[in-house]
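Once you've had a glance at the structure underneath, I'll fire off some questions.
Removed: one protein chain of the complex. Kept in place: all other protein chains.
On to chain A.
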Amino acid sequence: MSEKLPEAEVIKRKSNYLRGTILDGLADRTTGSLPEDDTKLTKFHGSYQQDHREVRDERRRQKLEPLYQFMVRLRLPGGVLTADQWLGLDKIADECADSTLRLTTRQTFQFHGVFKEQMQPFMQKIHALGLDSRGACGDVNRNVISNVNPHQSQLHGEIHELSLAISERLRWRSAAYAEVWLGEECVQKLGEEEEPFYGYKYLPRKFKIALAVPPENDCDVFANDIGLIAIVEAGQILGFNVVVGGGMGLTYGDPATYPRLATMAGYVPKEQIVDACEAICAIQRDFGDRTNRAHARFKYTIDDYGMDWFRERFVENHGQAFEKPRSFSLSHNGDRFGWVEGEDGNQHLTLLIPTGRVADTENGLLRTALRKIAEIHDGSFRITCNQNLVIANVSPKNKAAVDAIVEEYKLDAGNRSSPLRQNSMACVALPTCGLAMAEAERFLPEFVTRVERAMAKEGLEPDAINLRITGCPNGCARPYLGEIALTGKAPGKYNLYLGADFSGQRMNRLYRENIDTDTILSELRPLFRAYQQQREAEERFGDFLVRAGIVEQERTPAMLHQPLK
């Protein structure tokens, strides 16, 4: 470990438990930005410094600095919030952000366009709602996500409790959060005691945990550092099959980086699962590669040391070994839309939220409609891992009132859209994300329309295909699990990936590199024709491509870098 540490690792260590000079930076009125070092630290606090990229050049010519602003992401384990919290967040979107709420693939809210001077008010307002943004970004455990399974009320309750417990156990604890955002006095320095689990180095890189309840895999459990697959018997959760070392990102041109599906480690009883998560996270904390951030995720630790080594470390940390995994079956990773009745008689309505953006636009007053629902709602809300929304636990007497609002604002328009659209997902990308190389959220609607047309030509309108678009290769919308996926290369240019399954258990592979939309469509058309002509009953598009030999069954890291064509 004598190698030179990356800057981010050094800044984190020197930050006095994530304080840095954030407070000084917030007080500087001459710039909308924070000093660069501090922007690495604010990630741990849940926010990314960004700038409005579309006005960047215009402002450069105007001799103005970039239009700096912050994206703030909340910590919201399992994506569950109350109607009052919804109303509070809705208000904050107007008061402190760009008047939109963005539902994310990790079941939380992102607020965009929060200017520096609004950061402290913002944080104080979410605090007043009983929410925080601790660890929503940064080298710590991120928002814990879990299956929304609305129809299984009791199971959901338990899964949600566990999500909260895991999130709480792995939450960072430094008083920096309260000092920087909530105006609390700097307490006497506790030193090491400030972070009993993480210590001053925190983790080498981000760390993600998901909980799935078969047959649903809406959380893409294999795309996480720790995936927990519930083993249910007679309506009771007994425990979890634990999979480890999943992760989505890659770096273009660096074959040493690759997305990876998590590997089965074994079974852990429910009572031990929070401890087991801590034990696994501690392995990454202690052995993850801190010398190279592109090689710092847990997936590389697992591949570098191997599963046998991992199991030994687990026993050391946890005191017990994994049991043999139990059998399970996952059928899909999308959401199921519309009303369902829970076991307890309450009603749940899952709504498609196009690309997760809750906004009032010329296309509809989505935000207003959801606010109206929140005003009369006697249950809760759940954000799904596919950026959609469940209006959960509507009492039978309230259903008609909710339906009236749904009707008035055509809130279920998405639910009546094509199966392709219902199974599509995009990250935010331009204009705010600093990593994006191409459009994603703003491109998806029109791209889906074109794919719909191509599918309709072959009579494939009724077929669901899982489609994902991201603006860069880092994987926010879990692109490597899309049956069809695009990752941005340059404005208007994408890599096209094909051949994942429909249930998040097989990755796709790079099919063609750096092509424009027309070329993407001309690549897809013959495949749709072949699919229509040659598919077997109930056969999914991705599975067909594999069976027909168009895309291989096995995946190697190289396949994510080398185009097939």
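Following the convention adopted for this analysis, a residue touches a chain if its C-beta (ideal position, glycine included) is under 8 Å from a C-beta of that chain, and two chains touch if they have at least 3 such contacts; residues count from 1.
Keep this in mind: contacts and distances are computed from a predicted model.
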Undisplayed chain, where the name is taken from the UniProt record, one of "Acyl carrier protein AcpXL", "Peptide/nickel transport system permease protein", "Sulfite reductase [NADPH] flavoprotein alpha-component" or "3-isopropylmalate dehydratase large subunit": "Sulfite reductase [NADPH] flavoprotein alpha-component"
Residue among A:117, A:254 or A:323 touching the omitted chain: A:117
Touching residue (missing chain; options A:30, A:329 or A:533): A:30
Contact residue for the chain not shown (choose from A:18, A:67 or A:126): A:67
Touch criterion as defined above, residue of A:55, A:87 or A:564 at the omitted chain: A:55
Hidden partner chain, residues of chain A it touches: 29-32, 55, 58-65, 67, 115, 117
